[in-house]
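I am attaching a structure below and will ask some questions about it afterwards.
Just one protein chain is left out here, and the rest sit where they should.
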Amino acid sequence: MPPTDIGPPDYKTMLHPVIKSNYGKWRYHEILKPGVLKHVAESGEAIYTVRAGSPRLLSTDRIREICDIADKYCDGYLRFTSRNNIEFLLDDPRKIDSLIDELETKNYPIGGTGHSISNVVHTQGWVHCHTPATDASGPVKAVMDELYDYFTEMKLPAHVRIALACCLNMCGAVHCSDIAILGIHRTVPKPDNSLVPNLCEIPTTVASCPTGAVRGDMKNKTVIVDEDKCMYCGNCYTVCPAMPIADPSNDGISIWVGGKVSNARSAPMFSKLVIPYLPNNPPRWPEVVQAVKNIVEVYAANARKHERLGEWIERVGWERFFTLTGIPFTDKHIDDFDMAIETFRTSAQFKWR
Amino acid sequence: MPPTDIGPPDYKTMLHPVIKSNYGKWRYHEILKPGVLKHVAESGEAIYTVRAGSPRLLSTDRIREICDIADKYCDGYLRFTSRNNIEFLLDDPRKIDSLIDELETKNYPIGGTGHSISNVVHTQGWVHCHTPATDASGPVKAVMDELYDYFTEMKLPAHVRIALACCLNMCGAVHCSDIAILGIHRTVPKPDNSLVPNLCEIPTTVASCPTGAVRGDMKNKTVIVDEDKCMYCGNCYTVCPAMPIADPSNDGISIWVGGKVSNARSAPMFSKLVIPYLPNNPPRWPEVVQAVKNIVEVYAANARKHERLGEWIERVGWERFFTLTGIPFTDKHIDDFDMAIETFRTSAQFKWR
Amino acid sequence: MANNSETPLLDQLEEGRWPSFVKEIKQAAQKKPMAEDLLRQLELSYKEKIGHWKHGGIVGVKGYGGGVIGRYSDRPDLFPNVQAFHTLRVNHPTGWFYKTDALRTLCDIWDKHGSGLTNLHGSTGDAILLGTTTEHLQPCFDDLSNAGFDLGGSGSALRTPSACVGPGRCEWACIDSLDICNSLTLEFQDEIHRPMFPYKFKIKISACANDCVAAIARADLTVIGTWKGNIRIDQKEVAAYADSGLDIQKEVCNLCPTHCMTWNGKELKIYDEDCTRCMHCINLMPKALRQGEEKGATILIGAKAPIVEGALLSWVIVPFMKMEPPYEELKDLIIKIQDWWSENARSRERLGELIKRMSMRKFLRAVGLPPVPQMIKAPRTNPYVFFWPEEINRPEGKEEK
Partner (left out) sequence: MANNSETPLLDQLEEGRWPSFVKEIKQAAQKKPMAEDLLRQLELSYKEKIGHWKHGGIVGVKGYGGGVIGRYSDRPDLFPNVQAFHTLRVNHPTGWFYKTDALRTLCDIWDKHGSGLTNLHGSTGDAILLGTTTEHLQPCFDDLSNAGFDLGGSGSALRTPSACVGPGRCEWACIDSLDICNSLTLEFQDEIHRPMFPYKFKIKISACANDCVAAIARADLTVIGTWKGNIRIDQKEVAAYADSGLDIQKEVCNLCPTHCMTWNGKELKIYDEDCTRCMHCINLMPKALRQGEEKGATILIGAKAPIVEGALLSWVIVPFMKMEPPYEELKDLIIKIQDWWSENARSRERLGELIKRMSMRKFLRAVGLPPVPQMIKAPRTNPYVFFWPEEINRPEGKEEK
């Protein structure tokens, strides 16, 4: 019997020697160029990082390729970032350019540092999950193909963090992203009365609904959904797989902007709805790509240096945001959930556009 | 039969001739000195205002005295302000000083303009209402005796608007005042089971409770209050007078600060709790007077020019406010009602004190 | 009359520099036993730290459902003269403007019928006649009416609307707050006098964003004057303010919420497209800055005190509405809003609470207003979005049953 509860391999055994000897004693860093960091320790030693983009969904062969590269240039040391980029760690700055050459030849984008668009945090989608309203990897690929130069260059006013989640469960930090791409359903779940009694616990299913749209039908040991109260969140389906909610002609994507996580300058913020619905249009989701690009470009053209997307909007106002992006404002933008009242403009201060 | 539905007397018949002929055509104003305004019309004509404090609760004899004064200096024209001050309107600036002399002789404070503390908007209290947790006129008198000079001078960073309400119904704009003095109960109402059946509608009474603390007792045609859920708002008593809530040894006053109404600079804001409870200590409520005075003084000493109390606190932070005023912070300051979550510090940004 | 020994606690409130309400009551008590008993009962409250008033049967005047607040002493044994002590709410002349003869008339009527005590004014704006007996209500009303006065609102009615002094004396009035208020008051007499709403409904009008009647905090329907077009700058007067000691950079520009002003020591520039018309700069330099020329109002709704679900401030529903007499557009909107509210509200549910419960989405559709970003501080953060049936794709051939 192999042991249980051993925990992950000790990270200390994975650290580059320069990191090990300067652990916790770093003095400063520089971004030498997009994707290349230099961290200098108090000792004067430096560790260099070359950051490469990744589709996150990797084959073992690809991982081995990455390992080959890391062995060749980095004495076998690398790491992954919290946004799924690959970081090659090396102590010899002379190797940087050849490392980059090899990576680029093999089609790895180099970048994601500083005022760039880094990798898109995303989820499973149609590849592995059972509740998605859209795919994850596909829209991400389509969007990043278009925004590629923003990854490899640092030409934005500030970091732009894009994330995608394929359903309202929002795996990832979608709810606090500069730009969030979120799969949504738009029709009510349809309980399968023959399956519910076996597959589902009725009280849990009833309790799972944020708006109280699910009612128990004790007689038939099933549940009934109130169409007027349901806003298609899919939570009942998560709890009770016998009431599927996917609907190919109405599922799609919504776009949210202005979230952030860091405490730098402004406090962390949630992303806010800007486009309630775009159709699922595989394989390249052109409407989604276009929408994201438009927002990035309007932001790039208008924000001040160091101003995150949400900070820029806070400064100029949402009315200005909608004017500049040309995105239509609808009643769906106006909150109607439990704390909606906090979002109403309780002031005579506003701009005309 | 006298007519009904005639509406109030036409205000146009009450307007000073200079006002009538320059109606809507004012050009600018100046505050000549505390309590004295000069409004200049496009025509070049000017109307002068002398503002005098009032206890609001006036005897007919006092009103006649006011009328006598207005007849003597103002051709009989006067008005009251939205904060219950008396405004004497006159077109001859030479009469201002003698008007003021006479007013001062008769004990009318002159002031309330500009960066002063104007009159305290307040309510009925023990004088006329049936739900008060404190008196209204008494605490106002005691506070204004102490803050008198802030009324007659303009020595504060900005307007300070004080209001008092004697119960949570908050008659007046207490909830948006720089400093609000609010009567509160602290013990649960006691339904009188012999009277409830006659005096009260049970469903309305049950529905009146914000926290669901009132339960119907259908058998006995009365109601039961859940002590754990009741936060003594008194609304059930407003709806059902057979469940009195007043409790002399626990009723008292809470202090709230930082509200504002104007849209100038910052948007309107609610007042926030700073002192959860001070005892009712008639006739002069020394604890309340002291608390208000302390807040005014700390504000005066620390805020920047034009900065309302709430704006100052927003800038320096609540942690600093509590430090500077020496007011203890308790769990009662932390919201626990329906939108409490919006008030939690969702950021790593804060000051140590 | 109450002598000092009878009211030792209240007597202490005759001292001090601020005008004393105790003196007022004592003054009235010289003529009125009612006022005397009020004083004595109040002394008891001061001693016991508890009020001594109670509800009683509904009282009022003929043809009206409101305007009177019934009040009874809970110690009529001790204070027989305030056994009944009802209040009349008299609708004030808009803007609280008076000629002294009108005030004197009011005093005479009140000396004849009541305690001789008043509040000028109540928090809603009424002239409050404080305390009379049930029998005197009708005769008092009759005298008031004959003298040209009418009652204000109480109960589940439209309450006495009020307005800032506005065009009566203020250079910043973007709308005729007084005329609008008066016009609405007259138009809606029936709603004021005959409670038929789910709960109270309040209207307040401020002619600019300084909001001198606290309309945004206290009115179900809030009207606030504003303007379009550029702030008109008189650079010479700006310079004069600077010379007279105003630090324009620090006190004006730095405090502009949108930072849309620049001052180079000589010229003040305003980027008006960013201005949110907060009034601050104009407040500080009334001689130098004038609002833009196109005037109108922002309409907001929903404010109220905290009971039951926490206080609300009014929020924008119409960014800009022209305000020309007879104010048809505003009146139509008010009627639509009240109709929707009356139809949908539970008992004792204010407009703001109803919208909180039912959503802006439904409200806007019902009253026919287009959604605009000015209505919100920021779009929703939760993904719980409703779609209207017509926005959903029906698969071809498959019609919803």
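A, B and C are the chain letters, set down in written order, and residue numbers restart from 1 in every chain.
Throughout what follows, a residue touches a chain if its C-beta (ideal position, glycine included) is under 8 Å from a C-beta of that chain, and two chains touch if they have at least 3 such contacts.
Quick caveat, the model's predicted, so the values are computed rather than measured.
Although it is not drawn, the missing chain touches A, B, C when the whole complex is taken into account.
In the complete complex, the residue from A:N169, A:N193 or A:N294 that touches the missing chain is A:N169. Mapped onto subunit C, contacts with the missing chain fall at residues 306, 310-311, 381-384. For subunit A, the list of residues touching the undisplayed chain reads 2-11, 13-15, 19, 23-24, 26-29, 39, 47, 49, 53-64, 66-67, 70-71, 76-82, 84, 89, 107-109, 121, 123, 125-132, 135, 137-138, 141-142, 144-145, 148, 151, 168-176, 204, 207-210, 233, 235, 238-239, 241, 246, 248-249, 251, 261-266, 268, 270, 280, 282-284, 305-306, 337-339.
Within subunit B, the residues in touch with the undisplayed chain are 168, 170, 175, 182, 184, 186-187, 210-211, 231, 233, 249-250, 254, 256, 258, 270-274, 276-277, 316-319, 321-322, 329-337, 340-353.
As a working rule, only the chains that are shown with their structure count from here on.
Among the other chains, A has the CA centre that is most remote from the centre of subunit C.
Per-chain Cα centroids separate subunit A from subunit C by 47 Å.
Each of the following residues of subunit C touches two or more other chains: 209, 211, 216, 224, 257, 277-278, 313.
Looking at subunit B, residues 263, 268, 338-339 sit in touch with two or more other chains.
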